[in-house]
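Have a look at the structure that comes next, please.
== subunit A ==
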Amino acid sequence: MKKVKADPKGVLTGAHYLDGDFAIAEGALAAGCRFFAGYPITPSTETAERFAERIPFVGGVFIQMEDEIASITALIGAAWGGQKTMTVTSGPGFSLMMENIGLACMMETPLVIANVQRGGPSTGLPTLVGQGDMMQVRWGSHGDYQVIALSPDSPQECFDLTVRAFNLSETYRVPVFIMTDECVGHMHEKVVIPPADQIEVVERKWYQGPVDKYRPYQPDKDGIPFMVKAGDGYKFHTTGLTHDERGYPVINAECQDWCVRRLSNKILDNADKIIDIQEEQTDGADVVVISYGITSRVAYRAVQLARQAGVKVGTLRLVTVWPFPEKRIRELAGKVKAFVVPELNLGQVAKEVERIAAGRVPTVPVTHCGGWVHDPDDILKAIKEAAR
Partner candidate 1 sequence: MKKIFYGELKPKKGAIHINKNQCKGCGFCAEYCPKDVLEMSEEFNLKGYHPPLVKDEEACIYCQLCEAICPEFALFVTLKDKEENQGEESQSRP
Partner candidate 2 sequence: MSREAERPAPTNPIDEFLRKDRIPHIWCSGCGIGVVVSSFADALRKSNLDLNKVAIVSGIGCTGRVAGYVKLDSFHSTHGRPIPFATGLKLANPDLKVVVFSGDGDIFGIGGNHFIHAARRNMDMVVICVNNFNYAMTGGQVAATTPLDANLSTAPFGNFEHPFSLPYLADACGASYVARWTCLHIRRVTQSMQEALSRKGFSLIEVIAPCVTLYARRNRLGDGLNLLKYYYDNSVIQHGADTRTIDISYQSKMVCGKFIDREKPTFLQSMNTHLKKSLGDKYVPYGE
C-alpha cells in the first residue's frame, strides 16, 4: 500500500461552513478523484453540483449520465482507465446500480459510491431522512460478495470518511459506500479541511513487472491482485463472468469456488484493519446503544438523559457498518444486559446485532420509518426498559 500526500490542487484548505453533500465532494477532490459520473437525485444532487462547479478549476471530468446504471458503468470504465472515480445517489438510484456494483466487485474495481439515504421504499420521501438501505448495501446485488460501507454522522465526518473511502477502495480493490442520510447531507456545519500535506492518500496497487508475466487476478501476498490500466500495453482481459487468474472466463464449480471465496476473504480476512467503531463507557455498562449516522447524535441525547437517571449505559457508534464488527459485539454480548439499536428503519442493523448476540442478551430495536429523526425520549424509554 503506497501512501502519498494529497494533490493540493483539489484540497480546499481552511475552515468552511458546508453541508454534508458538499463535504463529500470536497473529500473526493482532496482524495484525488478526478472523474465523476452521476445522475441528479434528491437529496444527493448537491454533491454532483459542487463537483461540477469545482472540477474545471482542478482538472478532470464531470459528466451527467443518462441514468444511474450508466453512471456506475462509466465509473467502472473510468477506474480501468486509471482514474479515481465517484458517484452519489439515493435509494431509487442505488437500486438501479445494483447489477453493476456486482460487476465492480467481480472485476475488483476501486470506486466510491455515496448513498444519501431517504425515506423508502420506492419513491418514498425524496426530501426527508431515512436509513433504510443498510442491508441493501450489503446484499443488494446478486451472488456472494463483500463490500465496505461507512456511515458519517456530520459534515466533518463526510469529508474525512470520503477520503478514507477512497483509500479503502484503492487498498482493497472493492467498491466502498458512504451511507449518509438526507439529514447529515443537508446539515450545514463547520468542516475543517487540513492542508494537503496532512492528508494521506493511498495510491492504487499498480503492477510494475514484465508484460508477459502479468496475471490480472493472481492475488498478491495480501490477497489483493495488482492492477493495471488500459493503454499501458498489458493487453489484459477482464470480465464479469467467473474467471481465473488470467481474467479469462472459466465456467465450472472449481473456478467459481476459487473466485468467489477469494473476493469474500479479501475483505473478511482484513476486517480488523477496516472496521472502525467508536465506543464510549462500554466497560461495565448494563445497556449498550449501537447506532450510526444521524441517529447516533440523537441517541447521544437519550444516553445523556439515561445516565442522569442513573442507568449505566455505553454507546457504540458504527463508523464502518460493513464489514460488521462481529467480534466486538460478540464480546459485549457476554458482558451487558441488553443492546438497544435505534435506527431510521424497521430494524435492519438490529437484526444483525441480534444474530451476533445469538440469544445471550436481548436486542431492543427502536424503529422509525424515517421522515424525521427519533424523539430522544423514545430511545430513552427503550434504554430504561432494557436496563430493567
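In this section, a contact is a pair of C-beta atoms (placed from the backbone, for glycine too) under 8 Å apart; a residue touches a chain by one contact, two chains touch by 3 or more; residues count from 1.
The candidate set was assembled so that all candidates are chains of the complex that A comes from, given by their letters.
Please read these numbers as outputs of a predicted model, since none were measured by experiment.
Q: Only one of these touches subunit A in the complex, so go through 1 or 2 and give me its number.
A: The single touching candidate among 1 or 2 is 2.
Q: How about subunit A: which of its residues touch candidate 2 in the complex?
A: Those in contact with candidate 2 are residues 9, 35, 37, 56-61, 63, 65-67, 69-71, 73-83, 85, 99-100, 103, 229-241, 248-249.
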